[in-house]
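Okay, so here's the structure we're looking at.
Removed from the display is one protein chain of the complex; every other protein chain stays in position.
Up next, chain A:
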């Protein structure tokens, strides 16, 4: 659990972070979003004391972070940065095993952990263990970066625009994998990004920052439905908000039972997002889709009329399912 209470950071005279308070429950994924220079990175780096805060309290499991030795604190917190920061003179395996070695694990333990993480992140050991970072693609390098951050089983993971330098396809793939990992591991994650889609997709808790202050925070759906001001609204995509909200909803939550009419030609898996369903309707010039399960067996249908009717503010418990 991470708690920030009235935290301020000043660099000489400039105020980078201005009196922010934030509570991140254990196992939750919190995304800090905002334009460049809004203080989101500074906030992140104050948590592992790469930057010392000027005022207020930062608590980790109820303990003020000032009470920890900064080096020991950082070894307990996974840290992933945009340009990976992998050590270019070390192999992939050695890079991943860094923190366990700093913590003086035995060689066998380090080896076992490295093997486990390489498997978990889809980096076949035989192929990658002995490669050097410059031999990796951007996506592979960031997988290694994530593996390194997870190596000492930290409860907390700090990620500073981890996918910002990747191409859209690789980025999406890594986002999916991060979501999959998080569903399995339940780390407390603080994730900085300026990509709103990324934040909406991954976060349980969304924090919008501007000029060092928190403008609004809440669940992604709550922010989409009730943006506090025009800044939050524009950050959330303005007119695109409807589609972004649809992206957070699953098809099966808007599905109707099979009607008496013939099933529609176009089929969509129940686990897809509503946004994908709407896109498919536009593409196939239809207002009706047949919803199928994982075995391609029809289980219901999705109609435009029902979606529009149900797009009420109270709808959207979908995320929890």
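A few comments on the model shown:
Quick note on the criterion: a contact is a pair of C-beta atoms (placed from the backbone, for glycine too) under 8 Å apart; a residue touches a chain by one contact, two chains touch by 3 or more; residues count from 1.
To be clear about the criterion, contacts and distances are computed from a predicted model.
The complex includes a chain that is not drawn, and of the options "Osmoprotectant transport system permease protein", "histidine kinase", "Ferredoxin family protein" or "TIGR01620 family protein" the UniProt name matching it is "Osmoprotectant transport system permease protein". Of the candidate positions A:21, A:35 or A:135, contact with the hidden chain is made by A:135. For the options A:165, A:181 or A:243, the residue in contact with the chain missing from this view is A:165. The missing chain, though absent from the display, is touched by one residue of A:86, A:248 or A:307; that residue is A:86.
Only one residue in the set A:98, A:117 or A:206 touches the chain that does not appear here, and it is A:98.
Chain A meets the missing chain through residues 48, 50, 71-75, 79, 81, 83-89, 98-99, 102, 132-139, 141-142, 148, 165-167, 170.
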